[in-house]
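Note that this complex is displayed minus one protein chain, with the remaining chains in position.
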Amino acid sequence: MCLAIPGQIVAFSAELPFMARVDVGGVQRNVNVGLLEEGEVKTGDWVLIHVGFALSKIDEAEAQNQLRMLRAMGEDALALEEVLGYRFAETAAGADEIRR
Amino acid sequence: MTSVQPSRKTPRFADMQIEMAHGAGGTASRRLLEGLIGPYFANPALQAFGDAATLAVGSERIATTADGFVVRPLRFPGGSIGELAVNGTLNDLAVSAAKPIALMATLILEAGLPTSVLESEIEAMAIAARKAGVPIVGGDTKVVEHGQADGMYVSTFGIGVLDGRATLDAAAIRPGDQVLLSGPIGAHGITILLARGDLELEADLVSDTRPVWPFVEALLDRAAGGLRWMRDPTRGGVATALNELVRAGACGVAIFEDRVPMHPAVRGACELLGLDPLHIANEGQFLAVVAPGDADAALAAVRGIPGGEGATLIGEVRAEPRRRVIGVNGYGGTRVIDMLVGDPLPRIC
Partner (left out) sequence: MKYVDEFRDPELISGVLRELGRTVDPARRYRIMEVCGGHTHSIYRHGLRDVLPANIELVHGPGCPVCVLPTGRVDDGLTIADHDDVILTCFGDMMRVPGTRGTPLELKARGADIRMVYSPLDALRIAIEHPAKRVCFFAIGFETTAPSTALTILRAQAEGVTNFSVFSNHVTIVPAMRAILDSPDMRIDGFVGPGHVSSITGCRPYEFIARDYGKPVVVAGFEPLDIIEAILMILRQLHAGEARVENQYKRIVPWDGNLPALRALARVFELRPYFEWRGLGFISQSALALKSEFAGFDAERLFDVAGLRVTDPRGAQCGEVLKGVLKPPQCKLFGTECNPEHPVGALMVSSEGACAAHYRYSLHAQEVPAAP
């Protein structure tokens, strides 16, 4: 039910408008694109493939967005860890004590 | 004529009929061997269940191996059954550290097989044997009714002389030992799967069938002292071969999954079909476990031979978890890499 893989459309069938040739890491198969809206995909687009059908067009912008956000999140988390590692909070508290 | 009582140390084989799974090289095959065949033939040389049996003949130590080749289609990108038969048999000897010296082949032919097909295979066998420098010194031919033998089956016998520089023993592996893989995995199995045509997949992929003795010889030249164990990961793949290594011993193996080399099309096909590349058959690769001090030399030795550029150190022997093969990924996640049960089947879930 859930095994679906991204593949890139490399060509459309000349005879059958609902069939496209899709490439997954160098392996190619003919895939039925009848579950997508007409004109929704063109050569070069990426689609999700399941049991010989394309289920969805992959939104490249969304994918890049998500990766960018997660990368930033990871870097923030790392930066925060480093900050906590420098024990700024405790040093500041200690400095306060001395000033008092 | 007295009947032979099977010696019994392992559970009896309880399956009521033979299934395809019993030939897939995984746990079912193992059960058949250990539970039915082994007990009847019981003898020390057999009990090791290695790729080849080692026998002492006078002062020589000889390795012998037998193999059967059943493949559909007979011809596929990168090779054919004849080539597989020769290389496969020689490789069983090679990974037992035995220099192959002769081959014999029995052909089971289906009535109706075109002579041209048979001749192609005989020629393929001759070429492969000549390339490996090993003569085919005899054999047999039988013909069976049309509808049997899928065209032709090839059964082989190979004999070699053990190279005295290495003593191979699965029990000799130690934590810290390195696992060397000769090159990218999965090419043969996926090529065959695609060549059958049922899945309507196409890829620029060829079988990796080839003799591995040149690489093994280089390994023996440079690192024989640290060589503990070798196996060719045919049916059942790398996963099955490594599980067979650890199953009776006191150690386990950890594979660094990101280091395992494979052709992109093998990866693509496996992702698409839900197969594990570690379970896919290889016909031109071998695994070697090498002491840590000799690992770099071993790797350099294999990489120095044309065709060995893809050799990689993919993992290590560990004390725990014992008798298990685990996969480790780049962020600390682990999984158990199990032995194949039956033939790998594509899935949709």
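In this document, chain identifiers A and B correspond to the written order of the chains, with residue numbering beginning at 1 in each.
Following the convention adopted for this analysis, a contact is a pair of C-beta atoms (placed from the backbone, for glycine too) under 8 Å apart; a residue touches a chain by one contact, two chains touch by 3 or more.
Note that this is a predicted model, so its numbers are computed, not measured.
Q: In the intact complex, which of the depicted chains does the undisplayed chain touch?
A: A, B
Q: May I ask which residue of A:9, A:22 or A:36 touches the chain that does not appear here?
A: Touching the chain that is not displayed is residue A:36.
Q: Can you say which of B:60, B:123, B:169 or B:200 touches the chain missing from this structure?
A: Within the whole complex, the residue contacting the unshown chain is B:200.
Q: Counting contacts across the full complex, list the positions on chain A that touch the omitted chain.
A: Spelled out for chain A, the touching residues are 1-6, 8, 24-25, 32, 34-37, 46, 48, 50-53, 55-56, 58-60, 62-63, 65-67, 70-71, 73-78, 80-81.
Q: Name every residue on chain B in touch with the hidden partner chain.
A: Where chain B meets the chain not shown: residues 17-21, 27-28, 198-200, 258, 264, 267-268, 271, 273-274, 321, 324, 326-336, 338, 341-342, 345-349.
The rule we apply is simple: only the chains that are shown with their structure count from here on.
Q: Report the residues of chain B in contact with chain A in the complex, numbered from low to high.
A: Those in contact with chain A are residues 194, 199-205, 263-265, 267-269, 271-272, 274, 347-349.
Q: Give the list of chain A residues in touch with chain B in this complex.
A: 1-3, 5, 7, 24-30, 49-51
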